[in-house]
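Below is a slice of the complex: some chains, not all, each in place.
When the chains are written out, they are named A and B in that same order, and each has its own residue count from 1.
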């Protein structure tokens, strides 16, 4: 038994309730390679909320996705059996409680050897996602693609926030920074943030450096760093310039185009992926829909990378 | 076995793929009283398209609906077992073909004695909906609530269009106009449209008259006209003033408020309902979302009327 998208030549893509890529809506882990999971958080953010509607938005845009990736030369549903697994429960305004419930929701997926594709939600969810991954796989490698390093110590006196995740993850032993990497950081900085994740052991490729690298060079740098480690890719949509992704909470001008962003993602190649995330997508801030569209393309590239890795 | 909405006190309403009122997504007719059906048409319209995304939009807004109608004093899911049955297939640009496929999709629902709640789609779908109803029930009564009479003879030389439905329905013998009624017509008129449906046997209550009637008077007038007939309620969202429902193809200023519109619907009371429709909802023209919100409330009132009738 395999699960894949509905045939869009029989009924138009705009028919039926929206599930990711028109996959079956089914909370099963049997015969499944990928469980698409919404994680609708947006409480613990320092600027604009709205990402709790990110899963709905990405699902809505994803119905345009077709099967075959012509650049990576892989048909995603031919390699991967996929379901839309539904959303993790959250408790708006009670971030620590939300983290616990998200972790509980994701842990069985990881335990079953199924790869979650997480549709965020803001980046604060990632600490729960990494706890679930590390429970099964031990400290994981992380490829963190983002305009911001998210390694601050605290905000307003509290420790868990969308801007503290990648510091906490090292402190909690969920991530092995020596095989992890952050890429894309840019914009004006807090005084306490000048080194980014480098202060905690991550390799950091600032956007000003990254753009000098070809996608191939970036892919090699990542694979060299990560090796065979179980790896989570955490993609924050604000990595991309706000013209291409206005629908996000903390937009940072001067970033990559959508073409560049997709190319860098695509370049990662085959690795031992155990988690995929696309976060900080806020539909109410996206009147043209371009952010949702791009986020669904990012998800497609992430799935293509997994398909590529599984086909080896 | 009964089908009803998910519990929103466990996980927030904004979790999970959007189905109408958070009902199970399931194309079954067994143990079902109501099948919620999307009919995503918008080709055969004379002005702005976009209603093909109406089913998605109404589903999205409907997740706010709670169980109990305090004015009609009925709990909808206590009385009715309901599923989100999915969408009829359509063929954009080929209206006659679409009508055939919609009819085929709806006919088994009617044949099973299940009441379809149709989420439009533009009003041109109604001829297919009435064909399906009449195939099971014979000529039905219609309560048509709309700013426009939709009884023109043709547009640009063709017979089936969103503005010709209620004339064609009489000509095809699907509707018995002598127990049917149109209400709410207003605005500037085509020379050939001065009588509205009265020329074809309908009772017509123009908006200028309707607003002099209390909801109770309107409800009595309708029930007097319809009697025990199997009846279809076809509600066009442009009945409501564009300030309350901008997301529609042919807005007509000077109409009722949302309060008035909901009151007139609510007043219909218990009847022998065999079809319920809310049409002409176009999300891309609705940046504030008020149209989707109102459409989902109209659907809730329609379901409440059915629940009331079944409880008798």
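Throughout what follows, contacts are C-beta pairs under 8 Å (C-beta built on N, C-alpha and C of every residue); 3 or more make two chains touch, one makes a residue touch a chain.
All values derive from a computational prediction rather than experimental measurement.
Q: With 2 copies present in place, identify the total for the complete complex.
A: When the whole complex is considered, it contains 6 copies.
Everything that follows uses one rule, which is that only the chains that are shown with their structure count from here on.
Q: Mind checking the centre-to-centre distance between chain A and chain B? Centres are C-alpha means, answer in whole Å.
A: It comes to 40 Å between the two C-alpha centres.
Q: Considering only the defined contacts, which chain B positions touch chain A in the complex?
A: Listed in rising order, the residues of chain B that touch chain A are 10-12, 14-19, 25, 38, 40, 52-53, 55-56, 59-60, 84, 86-92, 287.
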